[in-house]
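Here we show just some of the chains, and they stay where they sit in the whole.
Here the chain labels run A and B in written order, and each chain numbers its own residues starting at 1.
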Amino acid sequence: MQTHDAKRVVITIEAVMQSRLTDALQTADVTGYSILPVLGGSGQSGPWSREGQVSRAGGMVQVICIVRPDKLDKLLDAAFAVVERYIGIVTVTDCQVLRAERF
Amino acid sequence: MGDVLSLAADNLLSPLILFFVLGVLAAFARSDLTIPEAAAKALSIYLLFAIGFKGGASVAAHGVDAGLILSLIAGGILSATIPFVAFGLLRIMTQLSTIDAAAVAGHYGSISIVTFVACTSALTGRGLDPEGYMVAVAAIMEAPAILSALWLVSRKAGGNQMDGNLWREILLNGSIVLLIGSFVIGAITGQDGLEKIASFIVSPFQGVLCLFLLDMGLVAGRGLRDSGKYLTPGVFAFGMLMPLVGSCFGLAAGMLLGLSTGGVALFMTLCASASYIAVPAAMRVALPEANPSIYLTLSLGITFPFNLTLGIPAYIAIASQVTGG
C-alpha cells in the first residue's frame, strides 16, 4: 500500500487553553486536528486527576495534528506561541500516512 | 456564643456535612471511591439549574423591588473590593508572591454556589427564608473579583493579561450562564413553571446535594493530601480568617440594604465564600504563573469546609442578633 511521509504532532495542553491553541492552529493554516481526553497525570507540579472535577481548570487534553513535513515549522511556531507561558508538551514523530491527498 | 456552638453542632451532624467528611476521609485513606467527571458535572448542572430556577420563581412570586437592583450593585462592588482586602491580608500574613497572592485574592472576592446553597437550606430549615433574588446577587458576584485580581497583578508586575477571549470566557462562563438563564426562566414562568418541575428540582434537591458534597469532599481531600505542603501556618490561618473578614462586609451591606435576617446571613455567606470553579479556570488562563495548588487547596480544602461547618451557623447567629430576627 502506498504511503506518504508526514509528521505527527501531539500537543498536551491544559483544557482551558484548548480553544486558544486551535484558533492559533487555524491561523497557521493547520485545519486538521483531533482532540483526545486526558484523565490525569503528573509532572513538576505533582499529580492530578479529572475524577470528580467540575472545573475545567486542572484538566488537560491532547491535540493531535498530522501534517505534511513542510507545514511543520509553521505549526510548531503557532503552537509554541500558545504553550510558551503555559504548561504544555509538544512532541513530533515521523510517520507514514495513507491518502495524503486529504492533508 | 453558646447559640453559635449549638447551631454548629446541629449543623455538623447534618447529612450534608457528614457526606463531605466521608469524601475527605476516603481521599485521605486513598480509597478508590470516585465520582466520574461526567457525573460530577451533571450534578453541578442540576444544582445550578435548580437554584437559579427556584430563585427566579421566588422573585416572580414576591415581585421585583428596589432591593433587587441595589443588592445586585452592592454585590458587584463587594466582589470587586474584597480581593484588595484579601491581598492586603495575604501580604501581612503570608510569604506568597505577588502573583500567587493576587490569584488567591481573586478567589475570595468571588463566591461558592454550594456554600450559598448550604446556607439557604440551613436558613429555610429555621424558617428564615432569604430574598429570592439573592441567587442573582450570587451570579453577579462571580466575575468582578477576577478583574480586581488581574489589576493587582498588572499594577505590580506590569503587562496586561486580558484579551477579548478571556473577557468572554469570564462573563459567559457556563455556570454563570446556566445560573442566570435558569433564574430568568424561573422569573418568567413563575409559580406555574415551578409547579411543573418541582418534583425534579425541589424534592430531590437535598439528596443530590449530599452526593455533590461527597464529591467535593473527595476532591478537597485529594487536594489536601497532595498539596497540603503549601499550607504554611500563615496561609492556613488566612483560609479561616478571611471568610470572617469577608462576612463583615456582607453584614454591613446587608444591613444598609435593609435585607431580611435570611438575606443578611446569605450576603455574609457570599462574601465569606471563595470560588473553586469559575475563578480557577480564569486564573489558569490569565495568570499561568500562579500556583493552582495554593489557591485550590485554600479555597476548597480550608475555606469551604470552614464555612460549611462553623461559618454558616455563625453568620446566621450574627445576622439574627443584629437584625433582631
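Note that contacts are C-beta pairs under 8 Å (C-beta built on N, C-alpha and C of every residue); 3 or more make two chains touch, one makes a residue touch a chain.
These numbers were taken from a predicted model, which means no experiment stands behind them.
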If every copy in the structure file is counted, the formula becomes A x3, B x3
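The rule is simple: only the chains that are shown with their structure count from here on.
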Return the distance between the CA-based centres of subunit A and subunit B, expressed in whole Å.
-> 34
Would you mind writing out the residues of subunit B in touch with subunit A in their complex?
-> 34-37, 40-41, 44, 165, 215, 218-219, 222, 226-227, 276-278, 280-281, 283-285, 288-289, 291-293, 296
For subunit A, which residues are in contact with subunit B within the complex?
-> 14, 16-17, 19-20, 45-47, 49-58, 85-87
